[in-house]
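Working notes for the structure below.
In this view, the complex is presented without one of its protein chains, the others remaining in place.
Here is chain A:
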């Protein structure tokens, strides 16, 4: 079971003092948060990808490369890699390079995650989001798995005798998760390839996330990758903690009330009831996060949002301390209890290399 945090990279005014960080401050803050995530024992740090104001992370591999150089253990991932508007050739190359520099500590979350205006800036159309996600990812897989690729599709220039460079580390491409909030097509895509499916339902009721995940599990089994409960599932969450739960609520409320996306809408109480948002004591956060298993079954990765809506860096680092000291050890222990032996862990570079090697041995034995 992996636990991580993801950042959307929004530059948002702190509603308690009216101060807006500069882009430079926000970018550097994200880097401090990533380093702290490793320090407190989290397994994954992921950054979003955006090409529109007020978000800063337009260049995830540059950011993750910097973090890779300064960390030892943490897996570097994305909270969406835009498989729709990015050139799959550039994704193949950028992330293979990152994979080498990070000694394999890299995986990706594919998403369409863009607003309408972003698509045309990259020569695409949001109405073809799903076909783009299907075609571009199909090409990306081939570029990582075949040394020489001849290819022709609907959306991109054809390729003749093309080799993306560098080749993936140890001949094993980064593991891929697919993310979608509403589209069964993307859960189907993840299931078809036997990739991971991460449902970031932080703005959605649990029963919606549950339906998406159950659909993915069913289709994963349909395509012969294993039993339904062996599918590779990730989920999203959102937390804010203080030792005393009322302090957490009082401190977080102005950030919640003015947050991008849901600010000036539902109350903190309504939103906490309807969605995975949990504001309270570490014990309350532990109980809520443990309850995910009753909704989604045993899963492989939990990603938490803790640094948005203008929360100051100092506060976010305090959240990470609480997470590392009081929450993570209990979650690791409790999630391990009763977890059946046949449920796999989330794939890592090491496990994928081992799996590839055993496949080679098998092939040689059969030859």
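Keep this in mind: contacts are C-beta pairs under 8 Å (C-beta built on N, C-alpha and C of every residue); 3 or more make two chains touch, one makes a residue touch a chain; residues count from 1.
Everything that follows uses one rule, which is that contacts and distances are computed from a predicted model.
Undergrad: The complex lacks one chain in this depiction; which UniProt name from "3-oxoadipate CoA-transferase subunit B", "Thiolase domain-containing protein", "Electron transfer flavoprotein alpha subunit apoprotein" or "FMN reductase" does that chain carry?
TA: Missing chain, per its UniProt entry: "FMN reductase".
Undergrad: Which one touches the absent chain: A:208, A:225, A:253 or A:295?
TA: If we include the chain that is not displayed, A:208 is the one touching it.
Undergrad: If the hidden chain were put back, which of A:15, A:138 or A:171 would touch it?
TA: That would be A:138, which touches the missing chain.
Undergrad: Among A:49, A:94 or A:188, which one touches the chain that has been omitted from the display?
TA: A:188
Undergrad: Identify the residues of chain A touching the omitted chain, counting contacts across the whole complex.
TA: Residue positions of chain A that touch the missing chain: 130-131, 134, 138, 184-185, 187-189, 191-192, 203-205, 208, 211, 215, 223, 261-266, 270-271, 274.
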